[in-house]
Structure formats: C-alpha cells, structure tokens
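Of the protein chains in this complex, all but one are displayed in their positions.
Lettered A, B and C in written order, each chain numbered from 1.
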Amino acid sequence: MQTVTLVPKEQFKISVEAETITPDNFAGKSADEIGAVVAYEGNAPRPLSELFEISVDGSADAADDVKIEINGNVNRVKRIGEAMTAGLIMINGDVDMRCGAKMKGGTITIKGNADSWVGQEMTGGEINVQGDASYYVGAGYRGEACGMRGGKITVFGNANDFVGEHMCGGEIVIKGNAGIMPGVSNKGGKIVIGGDTDMPGSEMTKGTIIVKGKVKDMMPVYQKEGIESVDGEEFTKYVGDVVVDGVGELFVK
Amino acid sequence: MIIKDVLCPFCGCLCDDLAVEVENNKVVDVKHACKIGASKIMGHDRIKAPMMRDDKNGEFREVSYDEAINESAKILANSKRPLLYGWASGVCEMMKKGVLLNEEVGGIIDNTASVCHGPSALGVHEKGLPTGTLGQFANRSDLVVFWGCNPVQAHPRHMSRYSVFNKGFFTAKGRKSRKVVVFDVRKTDTAEMADEYVQVNPGEDYLVISALRAVVADKADVVPDSVGGVPKEKLVELGEAMKGAKYGMVYFGMGLTQSRGKYKNIDNAVSLITELNAHGKHSILPMRGHYNVTGFGQVCAWETGFANAVDMSRGIPYYNPGETCSNDLLMREEIDAAMVIAGDAGAHFPAQSIARMGKVPVIQVDPFHNPTTEMANIVIPTKVSGVELEGTAYRMDAVSLRMRKLVDVDFPSDEEVLDKIIAKIREIKGASS
Amino acid sequence: MSEMRIKNATVYDPINGINGDLMDIAVKDGKIVDSVGGSAQTIDAGGRLVYPGGVDAHTHIAGSKVNVGRIMRPDDSRLNNKPRTKVTRPRTGYTVPNVYSMGYGYAEMGYTTAFEAAVPILKARHTHEELEEIPILDKAGLTLFGSNWMVMDAIREDDLDRLAAYVAWGLLASRGWGIKIVNPGGGEAWGFGKNVSGLDDPVPNFEVTPRQIVRQLAEANEKLNLPHSIHLHCNNLGKPGNYETTLATFDVCKDIKSKRDRQSLHVTHVQFNAWGGNHWGDIESKSEPIADYLNKNDFLTIDMGQLVFGSATTMTADGPVQYANARLLKARWSNGDVELEDSSGVTPLEYHPQSYIHGIMWAIGLELALLTKDPWKVLMTTDHPNGGPYVNYPMVMTMLMSKKRREKEMEKIAELTFDRTSIAGIDRELDWYDIAIKTRAAHAKVQGIIELGKGHLGVGADADIAIYDIKPDETDATVEFDKVEAAFRHAAYTIKGGEIVVKDGEITATPKGRTYWVKATAPADGHERMMEDLKMKFKKYYSVNMANYMVQDEYVEHPYVFETGYQ
Partner (left out) sequence: MNLNATFISGRTVNQGCNLENKTSKAYFDAAAYCEMNSGDASSLGVEPGNNVKVTTDHGSVVVPMAICDGNPDGLVFIPMGPWANAVVDPDTKGCGMPGFKGIPAVVEPTDEKAPTMPELMARLK
C-alpha cells in the first residue's frame, strides 16, 4: 500500500489543472518523483512540489494499491483523478471541476463540495461527494452522445442543474435536491433523487429516474402508467419522453 | 458626396442599403437606416487619446500609443490567466489577430455571445441548426414566429427587410402573405403587430416547446390542460398551424437564451423545427445582436475549432461554457488581467462580475468612453469599424459582407493595435526565454 | 535564386510517362528545371519513392458548411489536437479540422493542392476567407449552379448565351474555378421541403428538369471553354436503386464535346450513387454497370467517395438527403438554404463495419476504382469528410494496392456485405504508377491544371514534390501495406513551390498557397440579357444589394487568374 499525501501550500486562486493527480500516475513514485509531476496554474507549468507538500508512505506496484489523500481545499484544482483506473483518492475538502472525468475504476471520496462536471464521461469506479455537487454531475462533454456510461456517483448533499445529462449507463444518487432537468437526453442508467427537482427526464429515451421529493414542473410529454412500488416505496410511474418515442421510466411521488 | 450601398455597423441585420452623405470627411446624413443605425453612423463623442492610470479610482493621464501598447503587452505577457473579451464590434480581420494574441498569451478569448447567443451555440452542439439565409425566408415564409425576441426594439428593420412586411417571390403580398405569431412573457411592440400573441410564463418556454413537439408528433393526448400558462387547445391549434405551414420560420432571442433552461430552450426549439420539416419546410434563426457577433463565432471556429470561450492556457484550444466563459471566470475570481476590446463588459455583465474585474488590471481598446472605461487602467482608442474602417462582417444568418469606410481618421485600427501588442509580447517573452 | 536538387529519386510522374525511373530532379525558383548548379541544396532521396505533390480534386475544406460542422461538433474539435509549435498554429479536429490542421494534414501526406467542391456564390466570401487561412496548399473552389434561379430561368427560356454569361459572372462573383452541380434542381425543391425524384422530374415553380440543367450547364461549360468540365453530384444520392439515375445522367452528356484534352463530365463521389435495391433492406452494389459504362466510354471521369469506417461529418449542398440521413440516424442536423442559389445540410455520423449498409458502401468505392480498367477515369477521394476524413487517404491507397489489406478490413465487416458486393472476388492490385495517377496526375488532368504546372514534374511545372520514406523496388506493397501506409501518412519531404514544408512528417514551413479562379468572357448579348435579369433579381429577391455581393479582391490575396472564354 502506497499512501500519497498532498497538502496544498496555499489557497489557489487561478485554477490549477492537475489531471496528473491519479493513482495510476503516482504508483511506485517517490515523493520527489511525484513532486516533479507537472500541473498547470493557468498557463504556467508548475511542478506539484511547488503547489503541494508531498509525502509518501509505503510503496505500490500498481494503481489499485495507491491511496492519494489530499488534505485541504482544492476547490481551484481541476481534473483530479481524470481517467484513473484503480486506487483511491480521498479529498478532505472541496474540489474543482471535472473531478474524476473519464474515470474507469477506483474510488474518489470528496469530503466537501464538488464543482461542476464531477464524474464527466466516467465509465467505471465510484465517486462519493459528501457535500454538494454543482452542475452536470455525471454528464458529457459538449456535443458528445454519452455522458456517464458506468460506475456510480453518490452526492450526499444537493446537486445543481443537468444531473446525468446524456447519461448512457451507471448510477447517480443525489440524496438532497437536484436542479432542473436531471437526466435530460439520457439513454440509460439510473438516477435517484432523494429531494426535489424540476423537469426531470426530458428527451429520455431509456433509463430510470426516481424522484422521492417534489417535482414542481413535470414535463408535459410523459404517459402516466399508474402506481408502482420501488424498493418498498410507492410512486406514480410515467413513461417517456413520448416525443422521442422514449421508453424511459420516471417515478414520481 | 453620397456613398451608396453602405453597410450598417449596428445590429445583426447588417442592412447593406444605406446611403450616407459625407461632406469634408464628416458624415452629415444617413438615409434608409433605422434610428439606431443612423445614430451609430452619425457618431458620438469619443476618446481622444490613449490614457492610463495606476489606480482605478484615480484620474487618467493621456499617454502615447506606444506607451499604452507597451504597458498592455507587459500586463498580458506576465499574466497567468488573462481574459480577452469583446470582439463583436470589430471586423473579422481584427478577430483573427485576437485569436493569435490569445495563443501568444495563453489566455481565454471570449466574445459578447457569452451574454447573448452563447447558449444558442450550446443548443447547436446538441441538435444542429436548420436554417438558411434571410432572403430565403423573405421569399418563402408564410408563418413567422418570433420567440422571446422583439425586433421592433432590437432589430428595427428586420421585419420590413426580411421577415414580415417585405415582398418576395412566393410572398408577393408582403405582410398579407404571412401569419405572424409572437411568444413572449410580455406583450411587446412586436407582439402588438402580430396576428397572434402567446403569453408564456417566465421561465416556462421549455415546457411549452416540449408540448408543441408532442402535438406535432400526434401525441397531444399526454399534454396536460395548460402548459407554461398556455391552454392545451391553444397549443394544439398552434402546433397544427405550424404543421400546415409551407415555410415556417422561427426567430428567437434572449427570451430563450437568458431564461430558465437557457441553451436547453434552443436545443428543444431546434428539435421542434427538425420534426416540423417532416411536414413542410421550417427554419430557425437566432436574432444576433452586434453587427459582427456572428463573425467572431465564424472566425474563432475556423481558427480554433470552437466558436467562442476558447482557453489556450495549455497550448491547445479548450472550450467549455460554464468553465471558460467570461462570467464563469470572473465569478470564480480566477483571472489576473483582462483586455476588453470592441465590446463593453462594464455595461453588460452582472455587477458582481464587474466588481471582480475591478480587482485586476484592465486594458480597454474601444473608440468610446463607457462603463468599461470606468474600470480600466489603460484605454486605447481605435477606429470605428464600418464607418472609419473597412473589413468583413457576418450578418445574423452567417452571410459575410464587406463593410465600407466612410471617412478617414487618424486613429489606429483595432488590428493595428493588436499587431503591435503581439509584437511587443513576443519581444518580452523572447527576452525572458 | 533558390536552387534545389533531389538526387536518386525513384520517380513516378504519369503525366510525363515516367514510371519508376531513378533520376534527379532540379528545382529553381519554385519550378522544375532541367538542371541546377553545383551549389544547389541537395536532398538525397536514396532511391525512395518520389511523386508530384498530391492533388485533391474534390474535398470540403473551407466555407460555411465546414464551419457549421465545426460549430456543431465540439466533440470533433477535441480530437487530434496538437499544441502550437514555433512553426505551426494549434491544431484541432478530425472530420472538421481547423484551417491550420487542414493545410498541415494535407501537406504531411505529400499533398499540395486541393479543390473545395461546393461554393455557393452568396457565401463565397466566407469560403475564400478560410481558403486564405489554410496554409501551404494551392486551392480553388467549384461554384454551385445546379439549383440557381438565374440558371433555371435562362434554361427555361432556352437562352444558352445568357446562361453562359451567368456562369462567367458567377465564377467571377465567387472567384470560382468551375461549375458544380449538386442534385440538379433538388436544392430549389428543398426550399419548400421537397426534392426532385430524377432527371425528368420538373423543378417546382421553375418548370425545368434536372436533365435540362445538366445538359445546358455542360453546354455552357464548353461554350466558355472552361478548364474543368461540369462537376456533378447526381440526383437521388444516398437512395437505394439510384444507380439507374446515375447511368441515365451519364448519357445526358455523352455527346458533349470539349475543345480541351479532358472529360466533358465529371461525376463525383459515385460510391454514394451506385446503389441497387429498392430500400435499405435489399441495398446492393451496382458498381459493375457503372464501371462497365466507364470502360466503354471516354467522355467522363468519376471519383470514388470512398467510405472509411469511423466518424464522419457529412456535408453537402444536397439538402434533402441530409435531412433524410439525420432523421434515419437521429443525428444532429444543420440545414443551410441559400436564397436563389442552393441548399445544404450537415450531419455527423459514424460508419460501422458491422452495418452491412456501410459495408456495402465501403465495398462500392473500391469496386469502382478496381473494376474500371483505366486508372485515369476514377480518382481516389473520400469526399472528405463525407465518406471519411482525408487523413485516411494513405489507408485507402493501400487498399487499392493490396488484396491482403482489403481482406484484413473485410474481417471486421458484416457478412451480408459480401453477398451484395463483388469486392471479395476482385484480385486487382494497383501499382505505384497507378497510385500516382489516382492521387495526383488524374486529379490535375480532370481539373484542367496540368498546363498550370500541377500534378506532374515536367520542366516548368511547380516544384511540388513528395518524397516518401519507401523504396518501391524493395517494397512489396501487396504485403507490406502497413509500411506503405505509414510512409504515405508522413512524407519524408513535402516540397511546395520549391520550399521544404514537411520534413520527416513534421511541418517545417507554412507558406501561403495560391487560389486559382477562372475569368471567362461570355457572349456579349447574352451578357446584356443576363445583367438585366440579374439586376431585377437583386432588386426583388436577394437580401443583399448587388454592389455588395461579389467577392472583392481583398479576399483572394494570392490569386492565380485563369483566363478563358467564348470564342
């Protein structure tokens, strides 16, 4: 087991792009070697040693034996855990955009809040956000057919608009409220919203959305199917979006 | 001297039939233009000379162009995250230089579309854009819908030249050839002139569009009795009217791009139009604001692959509104310098955004004193494009035309200023590497 | 005076009949010369393959359609990205690259000239703005005339001189190289969401038929003695059973005579128009009757429009076919009607080898090239980016050269493909000389630019030279196709106008290329009648004034004006 601890040396103001912070990239590296890995502060390349206090405990041959612990606020550090395949990242604070983008495996736990596009285009692995998540949880990049394709994202707080946009697989659980249009244009996967939301499931062709709280604005394009029980709770089941001949299932209290 | 076939450098209509009378190198009369276009060409008080100040609350002092340009270059060259905003009130030739400057400084280039029709581009990424040139609509459209736009106020000649009153090959009766419908949250002047006004609850356009799509798809049975404040029977009637049109045309504006759902409204509207094309011919067009805001999108797309909000910090163009637009960056306080050129962030960004611009050095390149000037450290006055400078502009339908020069002035063009800033930045960066 | 010598070159220069001779090439001031002095810069080709710079007679590299594709597809613009270097600007995009990548990508493959195949006059200014920004390449644009009101009115009124005058004026207005016809009449019909069904289906409201449009434009083309023939995208493209329309269209021009040494009809991306069957379920290849026709007739040429599996962005002035595609595939759809002139559409799609429809399309392109005996009659294209991006040309070249390479591709293609095509049974393998014809010499001949010094290495020609890192006499392309493909992908040297622009596959210089356009004189009285008609149309129907319409000189900063006309 290799544990890499990063402590930000300052509260970054200009965002740092650090797609290099992954278990895959750190496996088997010494603190000095990790310190030499480059991230970008705006347009300026910066070795991680300039940005973080770095310590390494133990060693690992592969990513699945690596744990990265980030102690402090990295709410201006983007792309942490991008495309990681295995291992663990524990962020004891907030994190910036695109955390866990294109993630394939492993686990990211964020103790604080996650900014937009957490788990963008992820295909596997697990992301837990203990605070709130901003826009586009598990969504895609502009113009792409699919957002999230696999894996699981759990947000224990609230999430903003467009949760699971273009989702093609996997699962998103928002324990609190979600902003407008969760599951917009989704083609698969499952979204569970513990609290309230608006306009769920527009253009859903396949997939499941369960809303346990209130829906203020229902999309006017769903066929009501009757009452159905999901995990012991009763919901009204709708099927749609009829405009796109969708067979998506929307469960609303 | 009367100069004919002059293009109007105000709105996206880019009217090209103006006649401008020039005497002793001064514009004395503008014919055929709307009130706004005439006002623009007749001109206003302008900034006389470059100015600088160290403290944004202090007084400006006049400086030479060289000093202002060198100082600007220094700020941009030393910046880790400069924002280059504006661009829409310039010609394409200067926009190309802007894209190059952004490469040189590894910054973000963003144009006024990000507070205007930026969401329309996001809608296009989702669904495309079935459209055409304005003459196509003028000659053919028998059903005209204005959705969340108010051309009487914002594009005063649009209705007479392209969309409503003009006569065309298949629309020989002009206004009588067309049914005009306005969707809006309030009864605008445009709505007053329409055959039908459909009042939509603020922020509920998306729901109304979805309901219309259901009607068009013969699935009205699922539509509830009222959607977005519009009764179901009205929605059915409108949906059927759209299906029955020979050439249906939807023009849309900020009522869709700036209200709840933003680009999803455009996404949904494009789908409606696409689906309607199974019945008759239908097109949709954003009512672009600045006369060449469309041109920036075109130039930026062919130069970088993306139409706007391009982040060059990694040496490769990266685009992601929500992350790389001016207000995203300003609200996160992550820029450390700004250039505002041919656009007025000061007048058109939320106060909180401007307050954040207030904390970093701001370079303004513009002929006129405006709210951005109030926030600027360096001000570099330039020529008024389309009046004092010729060059290319793209009409709202992406037809490019060549703007004419009407009078000569001593001010440098935006392009010349950018050229000099780029040269100076190369000198600074060359010396440090 | 810049001088260069390329020694020990294994040269294939079909226009001059040079077939693999080991020789030296001398260059002076950007042109091929007999010899140069001892102090000339010398490149030792070491027996490696040397071709004239590649020429692409049909591609979509600039203008509104391409930009519509870029703006619609940030998902494409995030592909193939390369940061700027000391020499190059940043590169983005795979199917719709940015202007820089467009030029660099061609040059890296040893190409130096490309023809943008669809330019609406009203949007020609935009096309030229992009063409000027594409580095390195010489280029030209083909102007759309096939659904144009001025054209159709002149044809209905049977006024060939007026038609010819309009063509001459349209080429001037658009700074264009030749007459492009896309789905003749269909663009106008699409103005109200309709299409024409074939050669004899009258265009609504204009009462002329596609047959008349093709025939009369071909006659006008010869009346003006244009360097290129008409360049035709047939009716019914993309529809099963369309090969019959294609064959009938060939016949329309059978007796058209050209004063120039070239075809009198070029039909483009025929792969999309050589389909049998009645619907998607029974679609099959009809490349055989098409190739048979080509084998029996000498008045026409075609290009392949080869399909490449993977991502494509289809873009064409054929508006209705794009709507049909978009609906079928539930894909994004951008339409672009151009008032009085034409239509257009852009739709992204993905070609899947496991789809038999795409498999059949893949087979047809190759069949057309391999079943047609004379290599000069079928140009290699992918109709970039409709059949696939041009960066895949090297792969297509190896497919033409190696049956084994084709078989390797067939392994991943849906079985049903081979019941409906003949590709599996075709043994023909093209050689180095054939490939030189199919990728440069024939393109130059078809476009009429041999006399401008393009597509060959004769004395006086442009010093556009590609040196590939492969020795023809030591390489069996039928087996070593991976090596050949790699060599074609990254030229050892690309020399453009005597300047080394690519070395070892990397861009080393980015000079500006020329833009060719045709200035044709028209019959005087026809011109007069045409201007009268045109003024009326601008006054009543165009949304721009005539004075602001024509492309100004400022937009063609590096022109080469080819003068010709009515005699």
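Going forward, a residue touches a chain if its C-beta (ideal position, glycine included) is under 8 Å from a C-beta of that chain, and two chains touch if they have at least 3 such contacts.
The structure presented is a predicted model; accordingly, all values stated were derived computationally and were not measured.
S.K.: Could you tell me which of the visible chains the hidden chain touches?
M.R.: Spelled out, the missing chain touches these shown chains: A, B.
S.K.: One chain is left out of this view; which of B:P50, B:G86, B:P119 or B:G132 touches it in the full complex?
M.R.: Touches the omitted chain: B:P119.
S.K.: So which of B:D29, B:E192, B:E233 or B:E427 would be touching the chain we can't see?
M.R.: Candidates B:D29, B:E192, B:E233 or B:E427; residue touching the omitted chain: B:E192.
S.K.: Among B:N102, B:N166 or B:S259, single out the residue that touches the unshown chain.
M.R.: In the full complex, the listed residue that touches the missing chain is B:S259.
S.K.: Looking at the whole complex, which of B:M1, B:A172 or B:A347 touches the chain that is not displayed?
M.R.: In the full complex, the listed residue that touches the missing chain is B:A347.
S.K.: Determine and list the subunit B residues touching the chain excluded from the picture.
M.R.: Residues of subunit B in touch with the missing chain: 10-11, 34-36, 39-40, 43-45, 56-57, 114-115, 118-119, 122, 150, 152-154, 156, 185-189, 191-192, 199, 202-203, 254-255, 257-260, 262-263, 289, 309, 321-322, 324-328, 331, 344, 346-355, 358, 367-371, 374-375.
S.K.: Can you list, in ascending order, the subunit A residues touching the missing chain?
M.R.: Spelled out for subunit A, the touching residues are 116, 134-136, 160-162.
Keep this in mind: only the chains that are shown with their structure count from here on.
S.K.: When all chain pairs are ranked by how many C-beta pairs they have in contact, which pair ranks first?
M.R.: B-C
S.K.: List the centre-to-centre spacing of subunit B and subunit C in whole Å, with centres computed as mean CA coordinates.
M.R.: Taking the average C-alpha coordinate of subunit B and of subunit C, the gap between them is 35 Å.
S.K.: With chain centres taken as the means of their Cα atoms, state the distance from subunit A to subunit C in Å.
M.R.: One centre to the other, that is 45 Å.
S.K.: Whole-Å distance, subunit A centre to subunit B centre, using C-alpha means?
M.R.: 34
S.K.: If you look at subunit A, which of its residues touch at least two other chains?
M.R.: 141-143
S.K.: For subunit C, which residues are shared contacts with two or more other chains?
M.R.: In subunit C, residues 72-76, 78 touch at least two other chains, as defined above.
S.K.: Which residues of subunit C touch subunit B once you look at their complex with the stated criterion?
M.R.: The contact residues of subunit C facing subunit B are 62, 64, 66-68, 70-78, 81-84, 89-90, 92-93, 96-100, 122-123, 125-126, 129-130, 133, 190-193, 205, 323, 326-327, 332-340, 343, 346-347, 540-545, 547-548, 552, 554-555.
S.K.: Looking at the complex, which residues from subunit C come into contact with subunit A?
M.R.: 72-76, 78
S.K.: Where on subunit A does subunit B make contact in their complex?
M.R.: By the definition above, subunit A touches subunit B via 13-15, 17, 40-44, 76, 97, 116-117, 135-136, 141-143, 180-181, 184-185, 199, 202-203, 217-224, 240-243.
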